[in-house]
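In what follows, a structure is listed as structure tokens, so that the remarks can point back to it.
Every protein chain except one is present and positioned as in the full complex.
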Amino acid sequence: MRRIGVFVCWCGANIARTVDVQKVVETMSQHPGVAHAEDYRYLCSEPGQALIRQAIREHRLDGVVVTACTPSLHEATFRRTVSSAGLNPYQCEIANIREQCSWVHEDRRVATDKAIRIIKGMVDKALLNESLQPISVPVVRRALVLGGGIAGIQAALDIANSGFPVTLVEREPTIGGRMAQLSETFPTLDCSQCILTPRMAEVAQHPNIELLTCSQVIEVTGHVGNFHAKILKRPRYVIEDKCNNCGECAKVCPVLVPNEFDRGLSQRTAIYIPFPQAVPSAYVLDPDNCLGLFPLACERCSQACESQAIDYDMHPEVVERDIGAILVATGYDLYPLENLGEYGYGRYPDVIDSLQFERMLSASGPTGGEVLRPSDGKVPKTVVFIQCAGSRDPESHLPYCSKICCMYTAKHALLFKHKGPDRQTYIFYMDIRAAGKGYEEFIQRVTEEDRVCYIRGRVARVFQEGDKLMVWGADTLTGAKVEIAADLVVLAMAMVPNRGAQETARMLRLAVDEFGFFREAHPKLQPVETLTAGVDLAGAAQAPRDISETVAQASGAAAKIVALLSREQLTHEPIIAGVDEDLCSGCGICISVCPYGAREFSADGRTARVVEVLCEGCGACSAACPSGAAQQRNFTDAQILRMVSAAVGE
Amino acid sequence: MERIVIDPITRLEGHGKISIFLDDKGEVADAYFQVPELRGFETFCEGRPVEELPRIMTRICGVCPEAHHMASAKAVDAVFHVEPTPTGKQLRELMYSAFFASDHATHFYILAGADFLVGPDAPVAKRNIFGLIDKVGEEIGRRVIRHRMECAEAIALIAGRQVHPVCALPGGVSKPLSEQERDRLEQIARDAVKFGELSLQLFGDLVLTNPAYKDLILSPTYAQQTYYMGTVDEHNQVNFYDGDIRVVDPAGKQFARFRPSEYTDYLAERVEPWTYLKFPYLKGVGWKGFIPGPESGVYQATPLSRLNAADGMATPLAQAAYENMYDTLGGKPVHLTLATHWARLIEMLYAAERMLQLVQDPQITNKDVRVIPSETPDEGVGVVEAPRGTLYHHYQTDSKGIVRKVNLIVGTTNNHAAICMSIKRAAQGLISADKPPTPGVLNMIEMAFRAYDPCLACATHFLPGEMPLDLWVYDAQGKLLYRVTR
Amino acid sequence: MATDTSVQTQSRAQAAPTEERHATFEPSIVAFLCKWCSGAGADLAGTGRLRYPPNVMPIRVMCSSRVDANFILHALRDGADGVLVAGCHPGDCHYISGNYKTLARYQLLQRLLAQFGIEPERVRLEWISASEGRKFAQVVTEMTETIRRLGPLNWKAQVER
Partner (left out) sequence: MAKPQIALYWAASCGGCEIAALDIGERVLDLIAAADIVFWPAAMDVKYADLEAMPEQSIDVCLFNGAIRTSENEHLAKLLRAKSKIMVAFGSCATEGGIPALANLTTREAIMRNAYQATPTTDNPEGLRPQMEHAVLDGHTLTLPEFHESVRALHQIVRVDYSVPGCAPVGDRVWEAVATILSGDLPAPGSVLGAAQKTVCDECDHKRNEKRIRKFYRPHEIETDPTLCLLEQGVICMGPATRAGCGAACLRVNMPCRGCYGPPPGVVDQGAHILSAVGSIIDSQDPQEIEEIMAGIPDPAGTFYRFSMSNSLLFRVRER
């Protein structure tokens, strides 16, 4: 037989005025399972707590119900109290007879009766309480960062600087991502590479950062604090620390292919370095375009390489790491051109996308910073920029706003104009979205000082006429038809999630939105977390964003990860769900219901199990379980039904 | 004035009850057969999704759930205006034929059979399946049990379970037949045909050659001249699963031939305050009370009625047996209630032959066993021949297929009036002032009743089957004079 | 939902004549409150010393999604005249999506109750945030009055028949 102690708090007059404390004590001392009941003026005071401790010893109580204010105030207090008297803290329950009774009712008789019902219910529940121990799991103190763009770089550095090892995985031969392709950045017009490459170098040198390029995470198992990742490292065929970047290999390479870093505006050899400041600072051999490795078709590069950095016998390897937390920063791509025929993109050589334009603007780019028409290499005089190419077009393309296009298009126009006199720029736009520090001012400058001509409206069609591109559109402000003979047309292409994002989502059990961007745990309050505990997000993989936002979010995510890794153990409220395997038949309903992926099929698939560290204890599975096999600890069906009976019973 | 109460007699839904009233002269003044139970399926099926009814209606009767499953399925087809795929239809009929083969066998051998094969006045202890086995031999006894088991297996193969099958959906059935299953079913069907022939042979050897039994069958005590109802195919041959309903008059002349959907133009049901079960009769003739003959709307729907109402059987062996019966009994129609047992065996053989036909049809294993309904559901009637009579299910739904109204005329109910009449007639023929009732007499009365194999008898089918009978004789003051129990 | 409204109109229709009859009747209402929003809201009502009828007996659960239809039916069977389930506003669930599960179950339960002839007003789902003490008091007051008007559910007597 359980021995429950009931302690009724007067809370001064707050409870005692409307609830007949004496009567409560008398009634409860008669209640089955109650070994002791008493009242006190202020139970939360030290003497009050002392009285509880003493009663626990004197009356050998194995459970305590404190009837006082709301549990959100003093549940923690009284749990400490009882445990200091040797009771399991989860044997302590609070019955709220202040906020939900004495403070809201006047009639003393009625309030007293209600208080008694509340307390009876709580005692009946307490009779079935289990003693629980907090759940704790050790934390592996290493972070995994997917993606070596600015987001991944920033986060990796923040985490590494806090003293935790980081494995940074990049699919390409170099880190730097999209930002490395940009010329200047709005609104300050800093040179993109100038601010980025120092960070890249830092990554390369950082003792806490393990950089894996040409690599992809192929499998992640386990859960928060204890993930296990398998990473496929493709051969670079160049030994990184032997390569001294002399470039002799490239000179002798007979193969020429379009250079993806320059978005096809230039060519590269089969052995190449994406761009001079690439990190790791080493050449890479692209096996798909090399004349042949198996069997070896041509050895010119290795012959040319004095430092003998080239090793044709490298093989793919799988690197395995134990990981405590994961950051997903896989970035974005441009809306694929095949989806965007109407502006002649892909049909007319002089219709290009915004990143191609960036490359041309870049001093280190294919054209050495001059803008030249792909068709004839001439300097265009008239350039038309078309914003929202694929964005904000629910009918035929994507409904969302890609957010950064207004700003970079303004930047493009401005930089282009600055490159020489009598250059004309027109920008077709829907709205100008310039919310950001210094953004609006930047737009002002572009329109007023640099007289970039903004035309509000969509472009109807673009077609070649002689060596001109005819751009037909409408100015929706004046209603006038607009017809421009342009030399070059630049499309501000929509941003879409990076290829492979879906695969990553599946691998990490992450939710994605309808466009494939990763979904955050809560749009307002958990913007960097995901629903998979221990996995966070940064950058354009989550939604279109600009660099400053990306960096801010990356640091935010890093902070979350550091907070997680700085703990020896993850401890966890034990009020969680359990499974009675004798009753569970593995219908799988609880698995579908759990918002935290804390439920899964057992190995043989015949029952469901709970991953305790992931369970947040909402109890949804217990309610959903049709067989009664799933029960929430200390909130079992039996316990709640007892409270119901006490509430309505005679 | 005395009253004889035979209670419980046996059951459809609960117990049937027979009360026989003697007048002061000790002659039978009147006899009542009461059904003291009612379920209300018509009412509590309202509000249910109509496609669920085939799975609910089976619970009207656990002995012939297949009949209700089929009638309900056909009604639901009609409600959704959907025609099952050929294979779907065949699988239903195949399952249903297996059921008929089983049900008729168990009735003949285990319930009624004892009366003939062992003898109406044989000692109680003998007049059951064991007595029967003694008489016809262990071997045949085993065959009976095996036959039942195999038919049950056949049903379960298609319908999931034998008691309360579940396979029927509007537009067909839920699962195609695999080749292995088909092979097994063919074996079973072959056995069933052999068993059917053997049974008729037994009947010939043990009953027809026995003058006593033959007299019994031919005796006017067990004759009942009424209209006869049964389902026939386009050639007016007996069909259990599908066709038109045909009614012939006591002279054997076609009185009506109608589509299931027209049944309300031909049938009506009479309510009596002393029983929960209603009394269907032919609208065209009208209700004239519990009397036989062409002027009375009372009709029968029994195996014998089906044969009377048809021009023949659709399978060769059964057709031969059919001709043989009518030759022996002096042409159509036959009014002898006890000849129903003979008719039942002919139907059993037909069912087995039909099973074999269907299972040998190359398209029986087609995967295409169901069409998904597309029409708006509204109203439909489904009719099959249950072993104990024509079974009518009639549903009305709203446009979402939720049941609004249900009407049912259940196999045995068709014969309710005839059963009451047969009992009274038998009682009158067997009980009189000089012949006070004896156990033998009571059993003879019961035989009149049992020939109909009323579904009230369902539960007694497979058992060491003795229908309980109890006779109480009171004097005018209602004081118990003496009591006979057998 | 058709069935719901039909039941509703029925109960409204009946409300008038039965009003006096139930004037003295004190409904018993069970309220399942989630810890994070509606429970906190109820606490706030207390802190604000708002007044509401004592007919509601609160039962605290971690999330409204813990409330099994079974609990609600038990409450009605055991003598409750009404049941209130309160959770966080859509989108605010502390457990991400618990309240949507509650919502879906509730909508299904209402259709079931209608088939058993129970007025929809007797089982009520409300979204009450931690800052909506006033709303909590108001919901409880309304509900008490509505059910007083409907009269006792009196389930035991129904079952005895």
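By letter and in written order, the chains are A, B and C; residue numbering begins at 1 in each of them.
Heads up, the rule we're going with is that a residue touches a chain if its C-beta (ideal position, glycine included) is under 8 Å from a C-beta of that chain, and two chains touch if they have at least 3 such contacts.
Treat the numbers as computed from the prediction; the structure is a model and nothing was measured.
Student: Give the labels of the shown chains that the missing chain contacts, considering the complete complex.
Tutor: Answer for the hidden chain's contacts among shown chains: A, B, C.
Student: Please pick, from A:S131, A:N245, A:Q267 or A:S585, the residue that touches the omitted chain in the full complex.
Tutor: The missing chain is touched by A:S585.
Student: Which one, B:S72, B:Q90 or B:Q162, makes contact with the chain that was left out?
Tutor: Missing-chain contact among the listed residues: B:Q162.
Student: Quick one: which of B:E37, B:E197, B:D233 or B:D311 touches the chain that's been left out?
Tutor: The missing chain is touched by B:E37.
Student: Which residues does chain A use to touch the chain missing from this display?
Tutor: 582-589, 591-593, 601, 605-606, 620, 623-628
Student: In the full complex, which bits of chain B touch the chain not displayed? Write them out.
Tutor: Per the touch rule, chain B residues meeting the hidden chain are 1, 3, 7-8, 10-11, 13-15, 19, 21, 29-30, 32, 34, 36-40, 42-49, 51-52, 55-56, 58-63, 65, 80, 124, 145, 149, 152, 156, 158-164, 166-167, 169-171, 174-175, 263-264, 267-276, 278, 280, 287, 370, 372-373, 394, 400-402, 405-407, 409, 458-466, 468-470, 485-486.
Student: Can you list, in ascending order, the chain C residues touching the missing chain?
Tutor: 1, 10-11, 14, 65, 68-70, 72-74, 76-77, 90, 97, 100-101, 103-109, 111-113, 115-118, 153, 155, 158-159, 161
Following the convention adopted for this analysis, only the chains that are shown with their structure count from here on.
Student: Distance between chain A and chain B based on Cα centroids, please, to the nearest Å.
Tutor: 71
Student: Between chain B and chain C, what is the gap in Å from one C-alpha centre to the other?
Tutor: 54
Student: Would you give the residues of chain A that are in contact with at least 2 other chains, written as numbers and ranges?
Tutor: none
Student: Note the residues in chain C that touch 2 or more other chains, in rising order.
Tutor: none
Student: Spell out the part of chain C that touches chain A in their complex, as residue ranges.
Tutor: Residues of chain C touching chain A: 28, 30, 35, 39-40, 42-47, 49-52, 54, 57-63, 65-68, 70-71, 74-75, 78-80, 94-98, 101, 105, 137.
Student: What residues on chain A touch chain C, complex-wise?
Tutor: On the chain A side, the touching residues are 70-72, 96, 98-101, 103-107, 110-111, 114, 117-118, 121, 521-522, 531, 575, 593, 595-596, 616-620, 622-624, 632, 635, 637, 640-641, 643-645, 647-650.
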